[in-house]
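A short worksheet on the structure shown next.
With one protein chain removed, the remaining protein chains of the complex are shown where they sit.
Showing chain A:
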Amino acid sequence: MPPRAPKRKSAPPNSLSVTSSDGSSVSSKAKTKGFVRIDRMFDSYANSSLGMIDPDGIEALCSDLGVDCTDVRILMLAWKLKAQRQGYFTQDEWRTGLKELRVDSISKLKKALPELEKEVGKPSNYDSFYSYAFRYCLTEEMQKSVDIESICELLNLVLGAQFRPQVDLLIEYLKVQSDYKVINLDQWINFLRFCQEINFPDLENYDATQAWPLILDNFVDWMREKHSSF
């Protein structure tokens, strides 16, 4: 079918910020008052001409926190801050995020990271974090899908710790297959479902007649074939 204009205005990539609404109703005056230290922290990383923390600032922040900038915890921080744009934190994002974390110094932030990790680990938050991770990769206007290479890195980052064997195989498969060049949100979400619901490595509860996206049907076929050929 020829591509057609989206049916309605495409939702902003991070509609998530709308869903988690706690703490956003504080009056701006009160905010300003309590945000002196937080703002100072912000200023120390922000690019003054842009008025927000840019990739360089984030790199600096990472080195101050003593974590790699590709560390999953930075992604978690971005989720917590509801950062709209990859590689950038706006002042508003910074303020509400840090306020919620109850953090106003680099050392406190460092200590808060394990807490944050725990928070993300909760099932209710994890789904939201997981889909946030995908949206965080959508850098262009109207972009809806992410290229395979980025997806592989993202999988590694987000699911690698929990589902090592699945992620390894999935990445291997994504790299050898040629049917898909990009991954959309639906497929991305179903990767997580797959890891959570399907017995591994026997896959006996996988049923291709269910609503799994075709890419996962193919992935399972590929695994089964690979398995039987050994």
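Simple rule for what comes next: a contact is a pair of C-beta atoms (placed from the backbone, for glycine too) under 8 Å apart; a residue touches a chain by one contact, two chains touch by 3 or more; residues count from 1.
FYI, contacts and distances are computed from a predicted model.
Chain not shown in the complex: UniProt lists it as "Cullin-4", one of "Aspartate aminotransferase", "DNA-directed RNA polymerase RpoA/D/Rpb3-type domain-containing protein", "Cullin-4" or "Calcium and integrin binding 1 (calmyrin)". Of the listed positions A:48, A:124, A:178 or A:210, the one in contact with the omitted chain in the full complex is A:210. Residue in contact with the omitted chain (choice from A:43, A:115 or A:186): A:186. Summarising the interface, chain A meets the missing chain with residues 1, 3-4, 6-8, 10, 144-145, 184, 186-187, 189-190, 193, 208-211, 213-214, 217.
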